[in-house]
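Complex shown without one protein chain; remaining protein chains in place.
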Amino acid sequence: MKLTLEQAQKVIAKAQEEAEKIGIPMVIAVVDDGGNLKSFQRMDEALLASVDIAINKAYTALALKMPTHQLAEIAQPGQELYGIEVTNRGRIVTFGGGYPIYLDGSLVGAIGVSGGSVEQDKQVAEAGIKALN
Amino acid sequence: MKLTLEQAQKVIAKAQEEAEKIGIPMVIAVVDDGGNLKSFQRMDEALLASVDIAINKAYTALALKMPTHQLAEIAQPGQELYGIEVTNRGRIVTFGGGYPIYLDGSLVGAIGVSGGSVEQDKQVAEAGIKALN
Amino acid sequence: MKLTLEQAQKVIAKAQEEAEKIGIPMVIAVVDDGGNLKSFQRMDEALLASVDIAINKAYTALALKMPTHQLAEIAQPGQELYGIEVTNRGRIVTFGGGYPIYLDGSLVGAIGVSGGSVEQDKQVAEAGIKALN
Partner (left out) sequence: MKLTLEQAQKVIAKAQEEAEKIGIPMVIAVVDDGGNLKSFQRMDEALLASVDIAINKAYTALALKMPTHQLAEIAQPGQELYGIEVTNRGRIVTFGGGYPIYLDGSLVGAIGVSGGSVEQDKQVAEAGIKALN
């Protein structure tokens, strides 16, 4: 099962709707099951740094099959995966806002959101993935 | 004058419509006037290599203020800019499919299209930029 | 609204004046609103490492719309953005010396200063951005 562009766009549209609701300009990226960029939108006035961060959050969530805020905990000094952020040519993000996307139980892609606080990014990303349920 | 996300999406939608008309899955990218990614869509079944190529065609058209097929001519062996493809950290593309986007005479961004032959990429990109006229 | 070269040069001249006053050779960089380098000066005897650091501090301040010493706090282990320094291809600096530049309330660029202690870098950068008021 593959994530279609139409589905990716639905995810992004829903996430963008949530970002507009809370009034924060966001960058929203969706990658497919190969970790490659599928769809991407940068809202007007969003942080430039969020271009890379959103894409990398999506990559991280896909590549590790976990939300990036879970990685945040185990990537701290003294924790199991301390240092992981440098292992994948700068593409691992160790804070929240990235989530795997499942369809019928299969991992088909991931979303990454950046632009607000970590809590806001998570809220927007979670709204996005609900678009496929 | 800044290219808005809404305008970038219009450009991409129009380009995608053209790609569907000719039946070739394409990757379509739009960058802003700073060369930073604004909007991106990868159609189902499009070439994976086109992810980078489309983004870099858009960057090239913006950064050199010319369609990339014009660069193609002057980047050949013996021509004026031979070797330019390595000068910008791998972001210069020396074949057609990238076009600057102007609004009221101001350069506000660029589109890059990849996935078909160069002629097909050009056709799709040209359809895209017409969306703003 | 765009930052002109003349304005960028004013910012750098003022920063350099401050660096000379405290007797520390500095590297001073200014980027535009796309995060691209606009103007750059390396004072005689300044640290070579500061070439990249100053440019990247300016990029960071622009791309995150905040002074880099504020990022320093939230990028620490256990804090919200821990790990952010690897997310943007080596361009995020998590210590002080980078500041956004505003003109009439619009973000038009950023300054990055490196060469002294963080406090000295901040002092020199702050002097620089005052040149436009």
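Letters A, B and C name the chains as they come in the text, with residue numbers starting at 1 for each one.
The rule we apply is simple: a contact is a pair of C-beta atoms (placed from the backbone, for glycine too) under 8 Å apart; a residue touches a chain by one contact, two chains touch by 3 or more.
As the structure is a prediction and not an experimental result, all values here were calculated from the model.
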| item | value |
| --- | --- |
| Residue among B:L47, B:I84 or B:L132 touching the omitted chain | B:I84 |
| Absent chain, residues of chain B that touch it | 34-35, 60, 62-65, 77-78, 80-84, 86-90, 92 |
| Interface residues of chain C (partner: the chain not displayed) | 2, 4-5, 9, 32, 34, 36-44, 48, 51 |
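What we mean here is this: only the chains that are shown with their structure count from here on.
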| item | value |
| --- | --- |
| Distance between chain centroids, defined by C-alpha means - chain A, chain B (Å) | 25 |
| Between chain C and chain A, distance of the C-alpha-averaged centres to the nearest whole Å | 29 |
| Residues within chain A bordering two or more other chains | 48 |
